[in-house]
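Dropping a structure here in structure tokens format, bear with me for questions.
All protein chains but one are shown in place.
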Amino acid sequence: MSTGEFVLRRRVQFYETDVAGIVHFSWFFRYMEEAEHALWREAGLSIHPPGSEVGWPRVAASFDFKRALRFEDECDVHLRIVEITRKTIRYECIVRKAGEQIASGTMTIACVRKAPTMRAIDIPEEIVTRLRRWLT
Amino acid sequence: MSTGEFVLRRRVQFYETDVAGIVHFSWFFRYMEEAEHALWREAGLSIHPPGSEVGWPRVAASFDFKRALRFEDECDVHLRIVEITRKTIRYECIVRKAGEQIASGTMTIACVRKAPTMRAIDIPEEIVTRLRRWLT
Amino acid sequence: MSTGEFVLRRRVQFYETDVAGIVHFSWFFRYMEEAEHALWREAGLSIHPPGSEVGWPRVAASFDFKRALRFEDECDVHLRIVEITRKTIRYECIVRKAGEQIASGTMTIACVRKAPTMRAIDIPEEIVTRLRRWLT
Partner (left out) sequence: MSTGEFVLRRRVQFYETDVAGIVHFSWFFRYMEEAEHALWREAGLSIHPPGSEVGWPRVAASFDFKRALRFEDECDVHLRIVEITRKTIRYECIVRKAGEQIASGTMTIACVRKAPTMRAIDIPEEIVTRLRRWLT
């Protein structure tokens, strides 16, 4: 693991495969989000603490697929933070299997206050401080 | 359609299949719930209206599987209410393809007040009245 | 519907929502694929006919999210083909609710021969002919 990178090891489940015999592409977005939430926990945070008034909707997400994953494959989801602005965080993600690159993705999330109506707010300072370790 | 029965026609989606080439069994529970919510809409109800203090957690669910469904198959999800008690509703469900039985299931839901802590309550009278049409 | 555009009307299901109260972002990729497969059916094709030796893995997919979808919302998934190369097809997708734009996405798929090992092949001429109607 290079500095500033978070890695989630994950095994492909049966229900993630499709009739083409490979992991359905929609699952890579969930793998990326799983790694994000695990990174936040590693930082001592939860992206959705009970009763919180702050939320983190996804603003954009993308993946490029090079190779397929199959049932019971173990893969590593490498996640790093590439930008923190006042109101958004941007991640880059690489999924590898035995070192070989399977797919690469990006995801941008925004910080919002949920009530009375959802609107963008500045990211709380403590969150920036805690996440900075994975900013590269 | 026999009296009291609700039928949802539904096509199998690609992401519902698995590497065995058939619809993953977990999806039948979602098909049954989709039919339930469509039945409630037909009754002029929503099972989850915005801001509602009443919820409908599932208490039990089961399925027996006879045959498989495959990508792009069209199936009919037959749902009927077999019991309404003071606090619960019980459904029976049959999934058919071209008339042939694929699977049969059951589901029991309970009426709860969500706050301050979740607890079972009597089903509101208007809901019983509206759903009675599908009680067999 | 403008010329060359395919539109799939779709209602948000309960299991597509998450604890934030909105459709989980991974579902938009499935909505886009549902529209794709419906477009192919409209063209007299199946993207996965039984026993076919040709497959269509996703090479890239992205979405930008502007607004949220909620339980029981009806949305329209607008899909069009923006490029057909010898071996790939590229789509653009806009999800709307009551005319308002919710999200916009793109997806590129490749034509492959599955056996003995997966490799890119030219798209069969009949498929190009049938899909051309949605090329804009």
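Per-chain numbering from 1; labels A, B and C assigned in written order.
The rule is simple: a residue touches a chain if its C-beta (ideal position, glycine included) is under 8 Å from a C-beta of that chain, and two chains touch if they have at least 3 such contacts.
Predicted model, so just to flag it, every value in this text is computed and none were measured.
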In the full complex, displayed partners of the excluded chain: A, B, C
Chain not shown: contacting residue from A:48, A:86 or A:113: A:48
Contact residue for the chain not shown (choose from C:11, C:70, C:97 or C:130): C:70
Hidden partner chain, touching residue among B:68, B:94 or B:120: B:68
Subunit A residues that touch the omitted chain in the full complex: 13-15, 30, 33-34, 37, 41, 46-48, 50, 70-72
Residues belonging to subunit B that touch the chain removed from view: 19-20, 22, 25-27, 29-30, 33, 48, 55, 57-65, 68, 118
Missing-chain contacts mapped onto subunit C: 14-15, 17-19, 21-22, 24, 26, 70-71
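Here, only the chains that are shown with their structure count from here on.
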Distance between chain centroids, defined by C-alpha means - subunit B, subunit C (Å): 28
Distance between chain centroids, defined by C-alpha means - subunit A, subunit B (Å): 33
Junction residues of subunit B, two or more chains touched: 14-15, 70-71
